[in-house]
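Note that one protein chain is taken out, while the other chains of the complex remain in position.
Chain naming follows the written order as A and B, and within any one chain the residues start at number 1.
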Amino acid sequence: MISELFTTTVLIGVLASGIRLATPYLYAAIGETFGQRSGVLNLGVEGQMLLGAFAAFYVTLTTGSLWLGVLAALIVGALMGLAMAFVTVNLHAQQGISGIGFYLFGLGLSDLLFQKMLGTVETVKGFTKIHIPVLSDIPGIGEIFFSQTVLVYLAFALVPVSWFVLNKTTLGLKIRAVGENPDAADSLGVSVARVRYFTVILGGTLSGIAGASLSIALLNVFQQNMTSGLGFIAVALVYFGAWRPWGVMAGALLFSMVNSLQLWIQVLGIPIPSDIAVMMPYILTILVLVVTVSRVRGPSALTKPFEREA
Amino acid sequence: MKKRFRTDWVSRVFDALLPLFATLAALIVGAVMLLLLKANPIQAYQALWDGAFGSSNAFAETLVKATPLLLVGLGICIAFRGDVINIGGEGQMIVGALSATWVGLTLTAWPGWVVITLSLLAGFLGGAIWGGIAGYLKAYFKVNEILSTVMMNAIAVQLMNFLLRGPMIDPSQAELASKIPQTARLLELFRLPRLAPTRLHLGALIAVALAILVYILLWRTTLGYRIRAVGQSPFASRYAGIKVKRYVVMALLLSGAFAGLAGATQVLGVNYRMITDGSATGFTGSAGFNGIVAALFGQLHPILTIPASILFGALLVGANQMQRAVQVPSALVTALNGLVVVFVVSSEIWRRRRQRRRLAAAGAESESAVEADDDHPKSVKVRA
Partner (left out) sequence: MKKLVLFFTLVLSLSMILSACAPAATEAPATEAPAEVATEAPPAEPFRVAVVMPSAINDLAFSQSMYDALLRVQGEMGGEAAFEIVYSESMFVVDDAAAAIRDYASQGFDLVIAHGSQYGSSVQEIAPDFPETSFAWGTTVDTFDQPNIFAYEAASQEGGYVNGFLAATLTTSKTIGVIGPIETGDAKLYVDGFKAGALESDPTVTVNVNYIGSFSDVALAAEAASTHISAGADVLTGTAQMVVGAIGKAEEASTPVYWFGTQSNQTSLAPRIVVASQVYHWEVVLTEMIGLIQDGTLGGQSFVINLENGGEVIEYNEAFLLYPDFKELGDLVVSGILDGTYTITLP
């Protein structure tokens, strides 16, 4: 029966599905990467995602415009990011905890707004798949890579852009400096506060879009707690990717493809207990990281509030 | 000299009460949300108070809610002082609970108090293993503990589902077609005694006793000293001959152990069986996360975590009562929970500023000033 797994249908299915599933993780994790590179840990990603998902869904439902929905998610995410930035940079709050607080707040508020403003589960006409001409007709590869929704394409496009920004621009240099040695950066005239505000707000914005990708692209619905732990996994993936956009992408794809694989295992009736199958992506992520022992240290100033020496 | 000492004392008490003031501020924002939901904030908060402190039964409920928070919080005190971020409390609670339940259901031939002790120990060990794995992965494979603990939370949930649907299922359920995923009920003998007619169980007392033990551990034993040293500066510790890797593992192991014990006391004292709805929160009530918050409220000090857990437990119990009284969606309780956390965490800055001012004033008296800001090992530079 295991042999049934090694067919082209399954392979294509796993890859295409994996790419789709990876999208929200990718947005959120890339956003978190920026934040962490500048020294800020944000565990509230999931709350930002849920609020973004709801905002996108509601605005799309009421205005009929998908892009307005995305904009709404962007704004909501940015606002949450702003709040987090303020609490982190100005109030020097313990970052792990403040993140959890924002998570709970986002979870509760999105649920509350859903109940009061929508009342029932509804659907919208979400983003449809865009089939890139010619390329999407290639058997197999066409379906996997060139027949996805626009938010999926944007997520993957974000990876090289992030890599470029972090490694090849002055802004990226500032971000990395602030994350490694904020005192030195400060003495060189870099505003630590401003950089961290930027990265954390960016992180919030991307988390909001991650939520939108769930509620109006991958799915066409909003439901309470629909992210179900996604935000925390996204944060974990930043560590997996050693704070590098390409590494984070690899992590998101690994996790999602194994998830997709375990779905196939169940669908094909392979006799692995369902609970064990569901465990697979989590176990594998740890195992891969164990095997590929990384010598990369994280940003030295991660989770440490910056206070200028008097 | 005496006058300054007294104001210093008053000032310290104010600092300790700061989380309380922050909570009140959060509740004010909550009042706005209540108004928008067309609920009466006065009535709501009256219910909140009643639910937490309104009667001896209510207060007992608060203490019952506070117990797992305290236990997880004690583990977090150890972890954070060892500079590890353990967000795996949920999973560790589950594994601890499963271990304790298994012992309590299997060793039925032995005397009651023996089984109870062994069950609690099993819970401690189960959580220790679950946390220890993350510690081992961090120390020897450089797998960041945030990643490993998040993943292991999810794995623990599936493990729980698997065991409760299969090997550990209540035999009477196994015969029914519906197969509710729960274990058999612990026999009367093997449960933690309660202070009737409330639900307050011995676990609360055990937790308080352990708080004292953890204090002794952290500040009066070599083990605790080394964990804290590694937390303050791994570099200096290694230079001083401390095996850093070992103590990283210990920090996560102990932290997980206490979370495991929290799960064990929940089963032995409250539910009398292990039951799941498929999620972590259904069993833990988010104690794995809220315990972190409680530890922070207690300035990462084991003894202070006791009132912090009670305060937080009161908030959670009271908020549920409030939900019932004014019939607002329970989502408001979650949002309120989050607001309180954010506000309290934000209020820290005042406490630290005031503390620094106090120390600076004291430092003006003597030549060498070494800041011993115990609570945030990483945000302060040590001036030699």
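Methods note: a contact is a pair of C-beta atoms (placed from the backbone, for glycine too) under 8 Å apart; a residue touches a chain by one contact, two chains touch by 3 or more.
Treat the numbers as computed from the prediction; the structure is a model and nothing was measured.
Only one residue from A:L91, A:L173 or A:V288 touches the chain missing from this view: A:L91. Only one of A:L66, A:I100 or A:L230 touches the chain withheld from this view, namely A:L230. Residues of subunit B in contact with the chain left out of this view: 25, 29, 32-33, 36-38, 43, 61, 65, 157-158, 161, 165, 176-182, 185, 197, 266, 270-273, 275-279, 281-286, 317, 320-321, 323-327, 329-331, 339, 342, 346.
Residues of subunit A that touch the chain left out of view are 9, 12-13, 17, 20-21, 24, 58, 76, 79-80, 82-83, 86-87, 90-91, 109, 111-113, 115-117, 119-123, 128, 214, 218-221, 223-230, 259-260, 263-264, 266-269, 274-275, 277-278.
Convention: only the chains that are shown with their structure count from here on.
If you average the CA atoms of subunit A and of subunit B, the two centres end up 28 Å from each other.
Remark: subunit A residues 41, 43, 47, 83, 87, 91-94, 96-98, 100-109, 111-112, 115-116, 224, 229, 232-233, 235-237, 239-240, 273, 275-276, 278-279, 282-283, 285-286, 289-290, 293-295, 298, 303-305, 307, 309 touch subunit B in the complex. The touching residues of subunit B, counted against subunit A in their complex, run 33, 37, 85, 87, 137, 141-144, 146-148, 150-155, 158-159, 161-162, 165-166, 289, 292-293, 296, 329, 331-342, 345-346, 348-349, 352, 376, 378-379, 381.
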